[in-house]
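For chain A:
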Amino acid sequence: MTTTTPVPTETECPPIDFGELKSECVAPRPSIMGQKRGLRSILWLSFKGIVRGLLTTLSYFRRPSTVVTQQYPENRETLEMFERYRGRLSLIHNEEGEHGCTACQICERLCPNASIIITKDKKNEATGKPALDQFIWRQDTCTFCNICVLVCPFDTLEMTGDFESSVYDRRLLVFNLNEYAGPTAGQLDKLEDDELAKAQMKPMKKYQGPVPMCGGEMDGIPKLDVEKPTDV
Partner candidate 1 sequence: MQAPSVLLSFHFGCRVQLPDMDYLFVFLFVVLGIAMVLGGIFASYLLAPRNPTKIKQSPYECGEETIGSSSINFNVAYYLFAILFLVFDVEAAFLFPWAVVLRELGLIGLIEVVMFVLVLVVGLAYAWKKGVLEWES
Partner candidate 2 sequence: MEREALQAAVCELDSTVSPLDANADRAAVIVEASALPAIVRRLRDQPQFAFAQLLDHVAVDWIDRGQFELIYQLYSFKHKHFLSVSVFVPREDPRVPTLCRVHPVAEWQEREVYDLFGVLYDDHPDLRRLFLEDDWVGFPLRKDYQDDFMLDRPR
């Protein structure tokens, strides 16, 4: 047990020297009763203040044009986000559905809270280079800080303005951003054989399903093996 707080009295401290900082107001504060006014002046100013307040609110009531409300679900067709708005991370795919991610994992390393998990095929049999297996993005932890987009050396990531993403189950917030597991568009182009290139593009589920936090086990859900590519 301690004694009650002995708040140091002001006498203990000599007056503080504020130097040149102790200064006058820029604009004197408005005050109705504070200054030495007569009763009539106080009443008049109070009345004026109240009436002007009432008129201010009335002026908005009077003019329905001042209503600024957006009708969200109804205006869905015309609603557009700003082009830089960060609503959802997406991996850019070209017209042929090929992405440019080399699985260099810079974004994964620099992501502040490990919202990006990249698994890769260490050596693709056709190209001989590492190829992306899964680009897992966890929307449930993502803070949309944009660092992944900024640091990507190949500019394959972008933030889209898509914002309608409510779900009933938090595990539905984990995505595979890549549409296929396999080499990048550039690497595929270098392959002579079109058939061989096609064969490298293994289709990928968009929905990743449960991702255990930091590679541990979730109740009854098997541990995600980040080293070995899971068979698709």
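Candidate selection criterion: all candidates are chains of the complex that A comes from, given by their letters.
Going forward, a residue touches a chain if its C-beta (ideal position, glycine included) is under 8 Å from a C-beta of that chain, and two chains touch if they have at least 3 such contacts; residues count from 1.
Owing to the predicted nature of the structure, the values given are computational and were not obtained by experimental measurement.
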- Numbered candidate touching chain A, per complex, among 1 or 2: 2
- Note on the structure: Listed in rising order, the residues of chain A that touch candidate 2 in the complex are 2-8, 12-14, 16-19, 21, 108-109, 113-114, 117, 213-215, 226
